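Below: the structure, in structure tokens.
On to chain A.
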Amino acid sequence: MSELHTVNKSPFEKSSFASCLEHVLEGSAVLLYEDGIYAATKGTAVEGKLKSAQGVKFYVLGPDLKARGLGEDRVIDGVEIVDYEAFVDLAAEHSKVVAWV
Partner candidate 1 sequence: MAIEVNGKSIETDEEGYLTNLNDWEKGVAEIMAKEDDLELTDEHWDIITFLREYYEEYQIAPAVRVLTKAVGKKLGKEKGNSKYLYGLFPYGPGKQACRFAGLPKPTGCI
Partner candidate 2 sequence: MSEAIKKFLYLNRRAPYGTIYAWESLEVVLIGAAFDQDVSLAFLDDGVYQIVKGQDTAAIEMKNFSPTYAALGDYDVTKLYVEKESLEERGLTIDDLMDLKWEDEDEDWAEKDSIKVVSRFELARIMEGQDVVFSF
């Protein structure tokens, strides 16, 4: 079973997201939440990082997007928006969770 990586820090402020992408294996998933959600938004200077990750499924936590005033239309195509329940399901479905804090 594959791993679920989680990132909750802004990609502009910390290297958590960049480092996560350098360690994530094909077939794994990355969930962005709290300030990590900014990595999932369109038109940013770091947008290319997410887009160039091959064979990795990205998820972003909807409530954190909403809190920060960012609509679903701002999310990069292909990134799936999930709620808290789905977050828990994802954690359960994967063999383990690797948190990039």
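As a selection rule, all candidates are chains of the complex that A comes from, given by their letters.
Following the convention adopted for this analysis, a residue touches a chain if its C-beta (ideal position, glycine included) is under 8 Å from a C-beta of that chain, and two chains touch if they have at least 3 such contacts; residues count from 1.
Being a predicted model, the structure only gives us computed values, none of them experimental.
Every candidate listed (1 or 2) is part of this complex; the one in touch with chain A, counting any copy, is 2. Those residues of chain A whose C-beta lies close enough to touch candidate 2 in the complex are 8-10, 12-13, 34-35, 38, 41-45, 47, 62-64, 66-71, 74.
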